[in-house]
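One protein chain is absent from this view; the other protein chains keep their places.
Take a look at chain A:
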Amino acid sequence: MGIIAAMMLFPIVVTFTNSLMTEGEIDHNYNLIGKMINTAAGEKNGYVNLKLIPDWLSFGQYAGVLVRKPIFLQMFWNSVLMVTPIIVGQVLVASLAAYAFAKLRFWGRDKLFIMYLMTMLMPFQVTLVPNYIIVEKLGLMNTTSAIIVPGIFNAFGVFMLRQFILHIPSSYIEAAKMDGAGNLRVFYKIIVPLIKPGIAALIVLLFVDNWNMVEQPLIFLGDSFKQPLSLYLSRINEGDRGVAFAAAALYMAPMVLLFLYAESYFVEGIQLSGIKG
């Protein structure tokens, strides 16, 4: 069990330790990637040299990324500017809708909710064309809004927060209504404080998913200066290996830190999404 857990951590640890090697060491170790070596010719060292411990401890790669590649910071910032509004927007929109789905009765509620669920299951490519047309009609093409606005309305937040709200006893709400509170007041005074762990979990899960975005920016952002880091990294990997590990480490650091800080919320969020309401 321990060995398997170590294998799970291996790629992450290697990325961090390799990010502390000198750029020269990285080039030396990994310059064989993607090259065909004629083994028949008796090439002896025909393999890359995966090393865990750096020979020389250095922040050279980080300096390389941050100083010589200003575009890296720009794209890191692009990622932040895309993910933050999605999280804020989805938490607001989804918590309201989740309350309606969990505690209000109205005609067609369950059918509508199933439609929400269905879109959650579909790969992005399925609605690619109509989405493209709509984004173009709204004049959002090639702007980050083309990614942010649809991201806000993703059904996932509604689904997850509904699960949390279902667990709140309806008697709380009835008691508040007896005392003359309206639905908005109930929502704001009772529901929101009680689902704070759910909102925290949603924030973590949304951050994970959107920080990782690949498909949407690929289609909607032709202008590479607006793209998030996820796309840029795949290009850096092919070219300049010397700084690639530092770039990768910097990209995963916010996620890993957030995760270690909020692991219990993260786990709770996943567990509650699995319990049927």
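Descriptive notes on the structure:
Here is the rule we use: a contact is a pair of C-beta atoms (placed from the backbone, for glycine too) under 8 Å apart; a residue touches a chain by one contact, two chains touch by 3 or more; residues count from 1.
Here is the rule we use: contacts and distances are computed from a predicted model.
The UniProt record for the undisplayed chain lists the protein name "Sugar ABC transporter permease", from the options "Sugar ABC transporter permease", "Glutaredoxin", "Gluconate 2-dehydrogenase subunit 3 family protein" or "Cytochrome oxidase subunit I profile domain-containing protein".
Across the entire complex, the residue among A:Val67, A:Val88 or A:Leu104 in touch with the chain not shown is A:Leu104. When the omitted chain is restored, the residue from A:Val80, A:Met141 or A:Met252 that touches it is A:Met252.
For chain A, the residues touching the absent chain in the complete assembly are 1-2, 4-6, 8-9, 11-12, 14-15, 30, 32-37, 39, 46-48, 50, 92-94, 96-97, 99-101, 104-107, 109, 112, 115-116, 118-134, 149-150, 152-153, 155, 158, 183-184, 187, 208, 211-212, 214-215, 218-219, 229-231, 233-234, 237, 244-245, 248-249, 251-252, 255-256, 258-260, 263, 266-267, 270-271, 274-276.
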